[in-house]
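A single protein chain has been removed from this complex, and every other one stays in its place.
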Amino acid sequence: MSGLSISRRGLLAGVSAIGASAALSACGAKTGSDTSSGSGATADTSGSTVKVGLLNSLSGTMAISEVTVHNALLLAVKEINAAGGVLGKKLKPISQDGASDWPTFAEKAEALIKNDEVVATFGCWTSASRKAVKPVFERYKSLLFYPVQYEGLEQSPYIFYIGATTNQQIVPALDYLKKQGLTKLYLVGSDYVFPRTANKIIKAYAKANGMEVLGEDYAPLGSTEFSTITNKVKDSGADAVFNTLNGDSNVAFFKEYKSAGLTAKKMPVLSVSIAEEEVKSIGTQYLQDQLTAWNYYQTTPGAANETFVKAYQAAYGAGKPTSDPMEAAYISVYLWKAMVEKAGSFDVAKVRAAADGIVLDAPEGKVTVDGATQHVYKTARIGKVGSDGLITEVWNSGKPVKPDPYLKGYSWASGL
Amino acid sequence: MSGEGLTIRDLRVTFDGFTAVDGVNLDIQPGDLRFLIGPNGAGKTTLVDAVTGLVKAGGSVRFGDEELLGRPVHRIARLGIGRTFQTATVFEQLTVLQNLDIAAGAGRGPMTMLRRRKGIPEPVANALQTTGLTDLRDRAAGVLAHGQKQWLEIGMLLVQDVKLLLLDEPVAGMSHEEREATGELLRRISAERTVVVIEHDMDFMRSFARSVSVLHAGKVLSEGTVAEVQADPRVQEVYLGRASEPEPELAPESEPQPEPSAPAAATAAEEA
Amino acid sequence: MTVILNQSFTGISIGAVLLLIALGLTLTFGQMGVINMAHGEFIMAGAYTTYVLQKSISSAGVSLLVALPVAFLVAGAMGALLEWLLIRRLYTRPLDTLLVTWGVSLMLQQLARDVFGAPNVQTHAPDLLTGNISLGGGITLANNRLFILGLALLCVLGLTLILRLTPLGRRVRAVVQNRDLAEVSGIATERVDRTTFFIGSGLAGVAGVALTLVGPIGPTMGTNYIVDAFLVVVVGGIGQLKGSVITAFVLGVLQSVLEYSTTVSVAKVAVLVAIVAFLQWRPQGLYTLRTRSLA
Partner (left out) sequence: MTTSTTSPAKKVSVAQPPVSPLERFRVPAAFLAGAVLLLGIAPLVLSDFRLNLLAKYLCYAIVAVGVSLAWGRGGLLVLGQGVFFGLGGYAMAMHLKLADAADTGQALPDFMQLYGTSDALPWWWKPFANPAFALAMTVVLPMAVAALLGFLVFRRRVKGAYFAILSQALAAALSIWLIGQQATTGGTNGLTDIQGFFGYSLNDPVNQRMVYLIIVVVLLLLMAAARQLFVSRYGELLVAVRDCEERVRFLGYNPANVKLIAYVVAAGMAGLAGALFVPAVGIISPALIGIVPSIGFVIGAAVGGRASLVGAVLGAIAVAWAQSTLSDAFPAAWTYAQGLLFIVAVGFLPGGLASLPTVVRNRRTTTARSGEAA
């Protein structure tokens, strides 16, 4: 934060009416010189309340998933306020709609930081929206808590990654398949960054572990025609399908899969983007006994989860399922609260410094913040879809897995 | 007398098996004022469509030394062949002056095109004068009366400086005085250009035609001066011998359904 | 060989879906020239009709069969309403119709979201339609696809009969070929327009019922199909049912063959390029009504 550009700002009024390009050369920081604006987060913490930003898609194609996360965030804020707030201050949630559009996410992130002066922001779902807002949070040195499992390979000082990184979801899922003797895989995914990165990891893992990847197909996001891909899968003779499809495509894929005569018994599908909410919209008719990989299920045992599910259903309706991203969103607010209280301040630098080692008895089990990577230790859980639409755990990693977003601890991943 | 002649040999146009023009031969000399007459469906408008490149045709159509068949519409127009339509077709959103200025400008270079029109080009002023539209020049063409639109169309052909004018029922719907004035105008124009008129109005034809071709069922039935044609028994049979067909004078402009030559119809059909 | 046969069937079944979603458009777009972007939402209405009916009729098979006519009526009524409220005012402005109905489509999507919720809903397919028929040698035909194929062909047959044989069909064709003449001949063109739109939109509803067997049911499901459906009619040629039928199956097979040998993205892009190239060759589509002055 240098005063260099601030002193020059006075120039602006004078030059603004003059030809812009000429003026450009007269002032402004050059790239490379570390003068990131001098306008870090200017959160206002003087009053009896502090604002927190909730940045989710409330409209557009992603609203389906993100509204549930938004609900979980609001629930956590409400609970925290009821229990006295954070450092004696009540939280005032400010919701902004990312509208399923990445540039809009960037715009809204800026609005939250600059206009609403929030102390921290919670939200984003897709990798693309996270990538879009990342420079904004870095520019203004403000914090984002990201609640969704993602493709790893990222470590921004201003983002806390509360969802699983690849070694807490993809790698354990592969370990599980290997253990079951399902070594010939077919990879089906939506065409975006998470499936492509996940599949890269899967292929490297397979190579090192004597497994075989027989085919790899991507469908454009929102694609609903899967007959050809299903034919390819069927003809491949694979033991199992590793499914990284997203959203609507899953519905079409599983309907096709079933009518092609493929079942969980013949060729199980392990999905990493199907949680309880999605099971409901696809239908157990098509999904029964198929596998999923997450860190949390509605059925995960423990008092913390019982409380969470009860509170959520009391707030949003008895039949409403809870899912992994919702749980991660919910605990992200509590984790932030714990960091602030440990730091004794809302100051971003102090909060970050206090983060390491924060432990929470979460609905998904014990989670611990890893200060170095700003990820959390999470337990990997493989689940099976039951006839009631709920997912029950069939295997877990036994203990929380240390986050390793760049897979540095895995020798087979060195070439990635 | 100047201009070039139109030579048509064995012209054929078929639509899905229906032959609209069936081996027509025509020779129109420079400076002629030729009338094409014939009952409905005789192929008059289709013949003009073929000459101006609107429909595909077999045979040969030569204007001077140039073969016209197979050329795109705008290339034929640039050779100096202009036409009007049964339904007067002008640019309704533009003013009379703008209509004429556009008609005058097919050969303009890019720099002229990109500049605003300053003043009134001389040919445009002359055409305004000739067609009597000078006072209406800043009015939108869409609000002109029917007859005025047809005059505007003729004016557009004048500024276009065409050598051959093909007019499709230019006096339909005009009052007697207007017909006379139009006829005089055509006569004057034909001093320097070749004019072909499709017409149903026999009085009008008798007054102004220099030569006449009668079309029937896609073929030339008779050709010659007004008197010769009128004396031809085959022509009388075609016009009078069919009970269903009323006396042509009595049914000038209510030509029913087929022959939708107007571009508006073409556009609508294509867009449908 | 097995691959080829299986892929051919896949292509035909993709074609059947395309045909079903485009069939209504051959009337509203092909015959009437209306670019109705809300057509996709009529498909959605058909799908939600199935969902609602299934809540009251527990048997999946019965509810599906009941849904077919009900969805036809529901979507048809929506279409007739749309025609009466908006489209009839816009017949001379086809491009503006596109944008206006896009607005309608946005509103209908939001309506579905408010009524049924933003997430997809599920319907239960009858067990009979979730299996497949094995012809031996690894060749299998999925029952739901066979059902859709049959339904599509049935709709084509029905539509052809209506257009060819009934007085209504004659009036529809008369209005398409020459509105003014039809009007002076004593045909109530406005009523014919509305009826045509009713049938076209109703067919979208039927397509929606069929799509519950293969795809997601949600507020935005219509947008997945709308451009493809229009392309089928554009390539097939205006006013000609057979053009759309052939096009749907050709595009379906093309898509499935390309998808099998390359990737879905490449196949999609390649099909679109092929369509643009085809329209270079035949700008009026595969079949077209030839009229004079219109080569």
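Letters A, B and C name the chains as they come in the text, with residue numbers starting at 1 for each one.
One rule holds in what follows: contacts are C-beta pairs under 8 Å (C-beta built on N, C-alpha and C of every residue); 3 or more make two chains touch, one makes a residue touch a chain.
All values reported here derive from a predicted model rather than from experimental measurement.
Taking the full assembly into account, the omitted chain touches A, B, C. For the chain missing from the display, the contacting residue among B:52, B:131, B:194 or B:222 is B:52, taking the whole complex into account.
For the chain left out of this panel, the touching residue among A:131, A:342 or A:366 is A:131. Which of A:65, A:96, A:284 or A:298 touches the hidden chain is settled by the complete complex: it is A:96. Considering the full assembly, C:94 is the residue among C:94, C:131 or C:169 that touches the omitted chain. Note that of B:131, B:148, B:194 or B:213, the residue touching the chain absent from this view is B:148. Where chain B meets the missing chain, the touching residues are 52, 54, 72-74, 77-78, 82-83, 85, 89-95, 98-99, 101-103, 105-108, 112-117, 138-140, 142-148, 156, 160, 172-175, 177-178, 253, 263-264, 266-267, 270-271. Of the residues in chain A, those that touch the hidden partner chain are 5, 8-9, 11-13, 16-17, 19-21, 23-24, 27-33, 35-37, 39, 58-59, 63, 95-97, 99, 101-104, 106-108, 110-111, 114-115, 126-128, 131-132, 134-136, 139, 153, 191-193, 196-197, 218, 220-221.
For chain C, the residues touching the absent chain in the complete assembly are 29, 33, 35, 86, 89-90, 93-96, 98-100, 102-107, 109-110, 113-114, 227, 230-231, 234, 263, 265-266, 268-269, 272-273, 275-276, 279-280, 283.
Note that in this section only the chains that are shown with their structure count from here on.
The chain with its Cα centroid farthest from the Cα centroid of chain B is A. Centre-to-centre separation of chain B and chain C, using mean CA positions: 45 Å. If you average the Cα atoms of chain A and of chain B, the two centres end up 72 Å apart. Here the spacing of chain A and chain C, counted between their Cα centres, is 38 Å. Within chain A, no positions touching two or more other chains are listed. Only residues 61, 63-64, 67, 191, 217-220, 222-225, 227-229, 231-232, 235, 248, 251-252, 255-256, 258-261, 277, 280-283, 285-286 of chain A touch chain C when the two sit together in their complex.
The touching residues of chain C, counted against chain A in their complex, run 2-3, 6-7, 10, 13-14, 17, 113, 118-125, 129-132, 134, 140, 142-145, 213-218, 220-221, 224, 255-256, 259-260, 263-265, 268.
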